[in-house]
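A protein chain is absent from this complex, but the other protein chains hold their places.
Going in written order, the chains are labelled A and B, and every chain counts its residues from 1.
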Amino acid sequence: MNAPILSLRNLKKSFAETEIIRGVELNIFPGERHAIIGPNGAGKSTLFHLISGNLKPTSGEIIFNSLQIEGLTPQEINRRGLARSFQITNIFPKLSVFENLRLAVMQRHGLQYTFWRILSKVPLIGQETDQLLERVRLQARANTLAGELSYSEQRALEIAITLACDPLLILLDEPMAGMSHEETDYMVDLIRELTTDRTLIIVEHDMDVVFSLSDRISVLVYGQVLATGTPEQISNDAKVRKAYLGEKVGA
Amino acid sequence: MEYFIISLLNGAIYGLLLFMVSAGLTLIFGMMGVLNFSHASFYMLGAYFAYTLSPLIGFGMAMIGASLLVGSVGVMVERFFLRRVHNYGHAHELLLTFGLSFIIAELVKLFFGNFPIDYRIPVSLDFAAFRIGGADYPFYRLIMGGIAIAMFALIYLLLTLTRVGIVVRSAIYKPRMAEALGHNVPLVFMGVFGVGAALAGLAGAVAGAFYTTNPNMALELGVMVFVVVVVGGLGSLGGAMIASLLIGIITSICVGIDKSLADLFSLLGIGDWAQDIGGLLTLKLSSLASTIPFALMLLVLLVRPSGLMGEKEHL
Partner (left out) sequence: MKPMKFGFVLGTTLLLLLPLVLSQSLLNAAIQMLIAALFACAFNLLCGQGGMLSFGHAAYFGVGAFATLHAMKAMGGVGLLPTPLLPLAGAVAGLAFGMIAGWFATKRSGTYFAMITLALAELLHALAPHLKSLFGGESGVSAMRMPAWGMSFGNSTQLYYLTLIWVLASLGLLYLFTHTPVGRLTVGLRENSHRLRFLGYDVHRLSVLVFAVSAMFSGIAGGLQAVSNESANYVVFESHLSAVVVLNTYIGGVSVFLGPALGAALMTFFGYAVSDLSRSWLLYQGVLFVLVMMFLPTGLIGLISWWNNSKAQYGFVRLLPVAILWLFAVLLLTVSSVFLVELLQRMFSLDYRALASVNPVAPWPAITLFARPWFPGVATTWLPPILIFFTGCWAVRLARGRWQALLDNADVDASLSETAGDGVKS
């Protein structure tokens, strides 16, 4: 049995009096695609914030790749191989699509304090950025300002930026939010392709997406994991049906 | 001992004046997310308006008149200037108010001259309230403190107990929701801006007679107000009060201390060494008094960046 790549041990988070995350236990294994579902307010985004370093847990542990990361800054966590996307598109609006991606690519080449080289002359950066653009099929929009892209193109860019970090573990926060059916199908294929040799945790509300994309699903209700299992196990779980999925007619 | 009490009183009163100006600033920032750089200019205008009105309608009425005039200037600034650039973002609004403060200062210099003017307390108010340790304590200082406290109490009661106050607080906290509920939020914004300006104007009218009135007033006080707001936490009335009093009292106490760091070191036996180094170490605390608030601000930034009572920013 593989060791988990991410472990959450009795993770808790309170904001003043209100406890949002009430003791989450979760193990994610390398290479799996793991979905987290649950009703609004269950704490899914908060969980992502905790894992990616945006928030400090009130108590509990987060172990990523054998390293304790709770309380580390977002940049430290990212450098160790964990990248996340955002539910509300979080890109660089007045820069071109190419520039957006290049900023993400630059970091992995250690260029963050380099002021003595012209960027366009540094080998590999341009190439890698172009390759990434191709993978998310945005190369036609390379020189468009990111703020002027269509909504679904921006979501694709959002994911591309997350990927540019070449992460071991990638967290996608509601990537399909606000998309039409066709766009969603397209995005699912894209995500499946892009995460072939990585670990993925995805928060989503679209059940079709969740069931078709993920290897395992965890159901988060009121800040605790109600159940974890394969899509089959989850859809047949009585507790989950009661709390979230709803009773199926003629199971 | 008397020195200490007098400094305490002076400092508290100066702190209360600072609070009158920074309260308006902090409310406006909490409401609109915009730092009104020209807020300290309202303070200056209050002094100058009062100075102009005083020979016409008497000192007391002039203070009220000046306050009302500055309030209407504030309303006009919000309505005709700020509203226009609201869509360009916070940095733009900040820059615009910066430009306005510049223009107001230049206009003051144009109409009143680039030197201090003779705005004074009327003789009827210029007497001693009591004596402490052989020195007279001016009655007017107590008036200043009293007015500041009265204003604070009035605003507090207004905000918490009246219907208007509740509407204002909801508009500050969640403007779009308040608007959806049918309240005229733009009007509320204009009103709060105007009241904040009027408060600053009143502070100027009151203080300008006692301290100096000159075209640089806005900047001198403005910087202090910003320090108060950084130390106390932007958006927090309580923080602003604590920070104002702290800064006022510490500055006041230090102004009379003619000792320097080198003197402190001499207590430890290394006085000569400190004297030789010179520079900062031999500067008397009394000369440094005006720089202490900045040191406090830098300290707060190191230890507790969101201010004494401000909300913590995300990592």
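Everything that follows uses one rule, which is that contacts are C-beta pairs under 8 Å (C-beta built on N, C-alpha and C of every residue); 3 or more make two chains touch, one makes a residue touch a chain.
Every value quoted in this text rests on a predicted model; they were computed, and no experiment measured them.
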{"item": "Among the chains presented, those that the missing one touches", "value": "A, B"}
{"item": "Residue of B:L125, B:I143, B:L159 or B:L219 touching the missing chain in the full complex", "value": "B:L219"}
{"item": "Sole residue of B:H90, B:R141 or B:H183 that reaches the chain not shown, by the stated touch rule", "value": "B:H90"}
{"item": "Touching residue (missing chain; options A:R102, A:R141, A:R155 or A:R198)", "value": "A:R102"}
{"item": "Which residue of A:I5, A:A35, A:I161 or A:V240 touches the chain not shown here", "value": "A:I161"}
{"item": "Touch with the omitted chain, as defined above, among B:I13, B:V195 or B:M297", "value": "B:M297"}
{"item": "Which residue of A:N40, A:S66 or A:Q112 touches the chain not shown here", "value": "A:Q112"}
{"item": "Hidden partner chain, residues of subunit B it touches", "value": "29, 35, 81, 84-85, 88, 90-92, 94-96, 98-100, 102-103, 106-107, 110-113, 219, 223, 226-227, 229-230, 234, 278-280, 283, 287-288, 290-291, 294-295, 297-298, 301-302, 305, 313, 315"}
{"item": "Interface with the undisplayed chain - residues on subunit A", "value": "52, 54, 73-75, 78-79, 83-84, 86, 90-95, 99, 102-104, 106-108, 111-120, 122, 161, 164-165"}
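The working rule: only the chains that are shown with their structure count from here on.
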{"item": "Computed distance of Cα centres, subunit B from subunit A, in Å", "value": "47"}
